[in-house]
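Please see the structure below; I have some questions.
Of the protein chains in this complex, all but one are displayed in their positions.
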């Protein structure tokens, strides 16, 4: 066993970039002022730092105006905000989303369905995780307030055709939201090319700090605040501004923007290498998600005859950190709703393993996994009553 | 002009304690794992750090069980959560609060009143900022879902009789919430002595990080989640856990707990010294809030013949940072709702200045303000058409 | 970054023409202490020109700076020129004001106009 840990769970969270940390540091106990306290210098220093971070983020997203960026505590909040505000406060009571959304979309919708008379259409996806544009079109009614479809799925990495879907919504005068947690910083995410009215993101997915995210709100679009009680964020999101984290999110956005062009093809190649290597050495594995339309840094496979959590546990002994859509990792009985939605039988889905990379991932990490993973799987398969190897 | 800045706006936000920062640091880019990823070591390390921070906070509050602490992004979120969950989801549609609450209580209530058929009773306060227990008793109806009264007011520092008020609510079977942002870490705040069912706090008010807070939820009390979509916080608040900040909040709670006993009397004395010093040198000033039942670190005065923002601007030139309840600092026309609620005429309220101290405040800071403030006020009074000095 | 421009800060810190002229030919009182801002402008007029202008202002930094700048702009001008002085001219001379302060920046020009009208009414009778 070597000592160097291999972190391949960047779709869950990423390491705070040391440059980002350096940018944040002065705002912890040197410039700690409240950005709303504009009548003394320290408050203005904080305010300015926040606004220039907002500019960095607006830049990454190609937003027309920095005012389109509202800072939140995370993408989960951003998602809840859009869902709740549009469906609880408006007159239209129908929402359309997809079967592979993050729980931060599905759960608020379920709750509103159950307790507040909202109607929801959950669009199915095909075996690659794609939503049918025609089905979206057919599902929109006069009652539809919002369509919310994620940009890329966090488990299988499929990138959905947001532009096409947003255009369909807009043709019928319906607002469109996209959860872009898994694409921001990984592939170019330009709000005007995507055409979404709202876009959610979380800083810790692209080497920024945890507990900070944003909601892009297209100019001219009304959205009732979700968290009220202060003038922060131009009255859109109350609460004392988290300056160090906001500064960090801005810096992370800037760094991600600079890296994307060289990183995306590099990680795509590493993912390919990992898949080829594993597939050559392990029988009966399959790859999930769209082979082409996908984020560059993610590989999701199903391994027959084993259960995901056991694989994670064995890999952990080697310092290899990955994730699984197995039910055993969530303490429930059903495996990941995403894997079921793309049509995998539960017994197959239980054997899923997700590898997700970042700019820190090295070719040697991939090689090491190719070396270790087949042994681990072989040991578990030898214990398995469903494997006759 | 001396160079050392004097920060006397600790009721707005506080400096992150260097010890707190030191506790947080390893979790930024060394132990950056997702606390939900319990199947590898780094995830468990994060989880454990979070739980021990929760324990530190539960300790400060004297909570029976750490599970009573749910971490949020700030007190504003905690407040919005309680208000929204209890009033939007339940069958009872009446809420009682006070006229001097933070906007993070008043605004969500106003919104629900306007758009969701909620009824609100806003209890007046007397000239010291006290709520009448009898009036609370008389205001509770069969429809009342919640009473929310702050522990101490953030502008005038008055500490309200939460125990008595909570008992009244409970006698009638009504839930009780208190916003304890200004007391936690400054005076002993023990949830079982206060008797509240819910209590909001924000870490940055006691030298913890910004963007992290908590809601205490008494065991056995049901509260629908506000932000949904993940199993974090035992299903009560979704979103990837902000480990560095949570660790910081825990450490800040621990440090505050150790300091309270010696700090409260020290700051109380400094506040007294400041008041005596200013009062001796400046005619026509008054002190606001309850003279006895108040947090130890806050002095709010009204200075006749001047407007608060102008005072702030002059003090800023000397590196002295304070705040004001003047309308000019908020860009609105009406001065602080709190100062109006305690019966100050608007023209008096416009001249309010708030000094708020911390363990970092030194006697020399107070002396310097006593030296500078009268000159500043005198200069402004000389310009003022309402001052005949 | 500053909330106010350097010129505003200069006029706020060192306001020009504070006080009241002796035996004023015109007095303008505008604003309202309830709103937190109040201004008294006193003028001396010689040959239909503003020979002396002083102000007293209760209000924020912007209110004080606009008062001060207004007295400088109007100094020596004819009363017609004085009447056509606008808040935008004052704001511009100050290098701009934050949007939320446009409200109180009205006061200075209003105060001057009121003082001139007062002078004219006194003449009229």
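Note that the chains are named A, B and C in the order they appear, and that numbering of residues resets to 1 at the start of each chain.
Just so we're on the same page, contacts are C-beta pairs under 8 Å (C-beta built on N, C-alpha and C of every residue); 3 or more make two chains touch, one makes a residue touch a chain.
Predicted model only: the values in this text are computed from it and were never measured.
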Touch partners, limited to displayed chains, of the chain removed from view: A, B
Residue touching the undisplayed chain, where the options are A:347, A:360 or A:375: A:347
Options A:305, A:319 or A:374, residue touching the unrepresented chain: A:305
Chain B, residues in touch with the chain not shown (by the definition above): 38-39, 44-45, 47-48
Residues from chain A at the interface with the omitted partner, ascending: 305-307, 309-310, 313-314, 317, 326-329, 331, 333, 335, 345-347, 350, 382-387
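Throughout what follows, only the chains that are shown with their structure count from here on.
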Intercentroid distance (Cα basis), chain B paired with chain A, Å: 34
Whole-Å gap separating chain A and chain C, where each centre is the average of the chain's CA atoms: 56
Whole-Å gap between the CA centroids of chain B and chain C: 40
In chain B, residues with contacts to at least two other chains: 309, 313, 329
